[in-house]
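Note that one protein chain of the assembly has been removed; the remaining protein chains are unaltered in position.
As written, the chains take the letters A, B and C, and residue 1 is the first residue of each chain.
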Amino acid sequence: MKDHAVSSNRAIQQTLATYGGLLVAILALLGFFGVFAKNFLTATTLLTMANSIPDITVVAVGMTLVLIAGGIDLSVGSVLALSACCLGWLMVDLKLPLWLASLGAIALGACCGGLNGWISAAFRIPAFIVTLGMLEIARGSAYWITDSNTKYVGSSLGWFSDPIAPLGVSVSFLIATAVVLAGQWLLHQTVLGRTAVAIGTNAESVRMAGIRTTAPMVTLYAICGGLCGLAGMMQSSRLSTVDPNSGVGMELSAIAACVIGGTSLRGGQGSVVRTFFGVLVISILQTGLAQLGATDPIKRIVTGGVIILSVLLDSLRKQSAIR
Amino acid sequence: MKDHAVSSNRAIQQTLATYGGLLVAILALLGFFGVFAKNFLTATTLLTMANSIPDITVVAVGMTLVLIAGGIDLSVGSVLALSACCLGWLMVDLKLPLWLASLGAIALGACCGGLNGWISAAFRIPAFIVTLGMLEIARGSAYWITDSNTKYVGSSLGWFSDPIAPLGVSVSFLIATAVVLAGQWLLHQTVLGRTAVAIGTNAESVRMAGIRTTAPMVTLYAICGGLCGLAGMMQSSRLSTVDPNSGVGMELSAIAACVIGGTSLRGGQGSVVRTFFGVLVISILQTGLAQLGATDPIKRIVTGGVIILSVLLDSLRKQSAIR
Amino acid sequence: MLKLDSLTKDFATRAVDQVSLEFAPGQVHALLGANGAGKSTLCKMIAGLILPTQGSMVLAGKKYSPDSKRQAQRAGVQIVQQELNVLETLTLAENLFLSNLPNRWGILSRRTMHRRACEILVDFGLGDLDPHAPASSLGVGQQQLLEIAANTWQPTQVLILDEPTAALSTRESQRLFEKIHFWKHQGVAILYISHRLAEVQTLADRISILRDGRLQGTWSRGELQECDIVAKMTNPAKSIAPISSILPASPAESSRQALRVEQLRLSPKVQNVSFSLRAGEILGVAGLVGSGRTELLRAIFGADRASGGSLQVGDKPACKPFRNPNEAVRAGLVMISEDRKADGLLLTESIAANIQLPMLDRPGLGRFALARTGQARRIAETYCQNLAIRCDSTDQSVGTLSGGNQQKVVLAKWLERDGTVFLMDEPTRGIDVAARQQVYEVIRNLAKAGKGILVVSSDLEELIGLCDSIGVMSNGRWTASFSGPNYEPQAILEAMFAGYSAPETSTPP
Partner (left out) sequence: QPNASNTSSPPASPDKPKIALVMKSLANEFFSTMAEGAKQHQSQNSQQYELVVNGIKDERDLARQAAIIDEMIAAKVQAIVVAPADSKALVPVLRRAKLAGLVVVNIDNKLDEEILNAESLSVPFVGPNNLLGAKSVGQHLANSLKPGDQVAVLEGIRTSFNATQRRLGFEQAMKDAGMQIVDSQSANWETNQANTIAASMLNAHPDLKAILAANDSMALGAMAAIKAANKTDAVQVVGFDNISAAQEAIRQGKMLATADQHGDQLAVYGIELALKLLQDPKSLPEDRETPVDLITAGSLPK
């Protein structure tokens, strides 16, 4: 009995050690805006926030997987836009049924991602440059298939992002949560996940151990691309529109969420759940500042400051814990 | 005599091996656009191009130094804008003499850079996140000091970017060339440069060799920041305006130039001169596509493709050289 | 079983030159040679890690030309490489099974993995470690054992062990030898590389010697004496006195203190260690793998922040332990670290740049001062000659040197930097017999010049031969001190185990 209590106590401590810094940051932000912004700490605001983060959450999960394996994907925003535009084209112009169109969009995202992974892994080219190229290519293609126009897709996708009556959260949000959990599971409980961590730690050693690295990298990038496609669907359904300009700059927000969550850009370290907390930090900050009606300069300065501070605090906490 | 010939022959071979791939890419692009774009291979066009690249060149040199030391600076574009705005404010509002205002702008850039370096090195925080924060902070500050207004500074700075009569190139271009050479010299001949390479290769080994890593990193980031300030001056003088929105997305172009030039994002490897060639690749591409009057989708798809291809070819060439 | 036919590998120069060899099942075949002779290169070709330039191989009657380690593994050839490849973010269990994670449909079977990992760890004498612990918590010796375990738990036909004992102490080596006997009886052909001739003599059924990439011949057990082997390895032939005979000239007479350590603590692995080191003295530190010797040195050097205690360097007043290596180096300490790959070398940089590294932060040298690379190159050339570093030029990147030569670069780097106290963690790790003598010579000369020298080594014979006195670490405590030149190895061994047999009772002095 006593043993059990001790071990659960230890589990709590460990959880606190893992998530503590981030939870404190999130609570501090909530508290701050709760005090200074009217109507911030209300169910409506929190639900609104919940329903507006699925897309970035899903993208950040994909990014986490890629970062942990020592890669990076700068093309997430463009691939999101391309998938969304493809979805619009399939639904509106080709009049395909929704499920087929969605499948097509996600598959297109996965292909873009897989291509990223294949080129960078098979030819040993820095992922940064490959995905930067893909950023341009996918964005260009998105303009091309939509003729640089936003396209109205109507409400056929609406159910995807409309709040479910009794819960208040949308299907998208539930899916995003599922993706987070699945991502964490993938990372810890599957061969692919452990291989990803290994490759991120030291790709050369992994090759020395006789393990092929190309196939897992392609799979991981394809997952990331597919998740961008899913995020594109989520965004389109929320706006009832597909927009070739969507997701501009998303790569930086996604990476910021990952790094705030403690994922290392050198690979080998990271956690999907913590990335989710990183997303929360960023979106609480955005929403709070918007509700305060802060001016643009202040918004940006504060955002920058909080990003640095949250990581700084976490690092100081860890250093003091070591001593 | 013969010995001499052999050794100079070897030097040529080595130069070709180092710069060959890039030179081929540049010539191919020039050839292509020369054939397909009207008036492309003319002195005017080439000089126009030369006079429009100083700012990105200078920024890319700073970025190369930081990347080689294993860091990264995402804030270059914002710091450029902030310095430019500060310059405008000092010159127009405070009516300071040009040299003092320029000094102030460059110093401000160096401070921003130094701060980046200090926070990331002293607290061991990923440079990515620190400079991402600085990106937001500097941009916000730029809006703040200009009230989000573009400011016309007239021709008081004009001499800086006007073509010098007999040469056809501007003072800016000459300065940029000097910066490239100085950067290469710094990297190879000075203690700071060697330390930077060492830190980028294996920071732990450097620390265990009893060498301080914080001070050199701060210096390098400060140099990068100062160069952004200089680039800000160049851009303002070229456009006769200071614009808080200038330099958006510049970090990606600068990094792309570095990587096309063979600088490794993992640190420890790179060359300033090759970065300059990387800048040339990108700017020839941009100018050529604009002269062809290509549409935006095509521009982006081609740019992405060429970025990937140029690195791919270089990598294939190297791999075949090894075998 | 495995036949090599004129196997050749060219880098900038020829590393392996037309080697034809045959390995028989159930035999231990030792491969000897000086540093850079091409042993590791030959092994890498057999294990599919690099492609031969020429030549062919036949395995069990079939043509065998692996182009990846994976293929070699499938064919039944396993290698434990000289350089460690442990992935520090993964757990011990995951490292063990990395190439073959137990799974169903891609989902890990953690319980199976854990159970089998426990068995294997116990089997390799790592039973007290938690298979869930991250590999980053292991010292180099333990990592070496883990690496051996990871590559040998699967049944194989041919097993290559490239200097497996370089970082192991007596107890662990002994256990490894038992395993080798076991594999031998299972009919595994074992290719064994080591610079410790004594263990080769007892273990090997056959001995092949390489020199400058060429095979000098193959002999059976007992055909060669130690001195013959050394003569065949080196060029021009050198004769080597056994370590035991190269005793210190005389215990240093100086009473000047070089370093005094008081109650140094680095939880959890170093507990209240105190000792002092005189100028001109060579003090050895013996201990088992994991006894905390490396941690002791790191704490003294400021590489890890000590949690308590004090230090006194020379006749300066006692001070708090250093907070970083920079302070230590400024105070006159230098440290040759154990893990050259992780924190000793810049692998992609040139030999010259590596030797120059510690000189980049001398006081009085401005940041924009010229780096004087030409001078660095000349200095490097001198060391290449003095320490017999085998290289094409001083511009060759250190990562392409052989293991032993890399270690010599580490030595050269600190000799050039110079200091008053030398901390050396396994200074001869991977260095061949002949060069080892040179290194001893160098160490002895340093002592003569009045430096204080602290040597950690897992090779007890080496310590006994080299040191003026020996301290023993056991389980994080300084359990005994002995003074030379006449040591009782048995007493030292007992002291090495003391901290484990009587936990928490023996308080440090």
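One rule holds in what follows: a residue touches a chain if its C-beta (ideal position, glycine included) is under 8 Å from a C-beta of that chain, and two chains touch if they have at least 3 such contacts.
Fair warning: this is a prediction, and the values are worked out from it, not measured in the lab.
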Going by the stated contact criterion, tell me the shown chains that border the hidden chain.
A, B
Touching residue (missing chain; options B:Gly70, B:Gly133, B:Gly200 or B:Pro244):
B:Pro244
Residue among B:Ser52, B:Ser102 or B:Thr275 that touches the chain left out of view:
B:Ser52
Kindly note down the residues of chain A that lie in touch with the hidden chain.
37-40, 42, 44-45, 47-49, 51-52, 55, 143, 148-152, 154-155, 158, 235, 238-241, 243-249, 286-287, 290-291, 293, 295-296, 300
Contact with the hidden chain only, please: which chain B residues?
37-40, 42, 44-45, 48, 51-52, 143, 147-152, 154, 158, 161-163, 235, 238-241, 243-248, 286-287, 290-291, 293, 295-296
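Throughout what follows, only the chains that are shown with their structure count from here on.
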Counting in whole Å, what is the centre-to-centre distance of chain A and chain B, each centre being its mean C-alpha position?
30
I need the residues of chain A touching at least two other chains; which ones are they?
none
As the complex stands, chain C meets chain B at residues 301, 303, 324-326, 328-330, 334-335, 337, 342-349, 353, 356-358, 360-361, 365-371, 373, 413, 417
Enumerate the contact residues on chain A facing chain B in the complex.
74, 119, 123-126, 128-130, 132-141, 143-144, 148, 252, 255-256, 259-260, 264-266, 296-305, 307-308, 311-312, 315-316, 319
In the complex, chain B residues that touch chain C:
186, 188-195, 197-198, 201-202, 204-212, 215-216, 219, 268-269
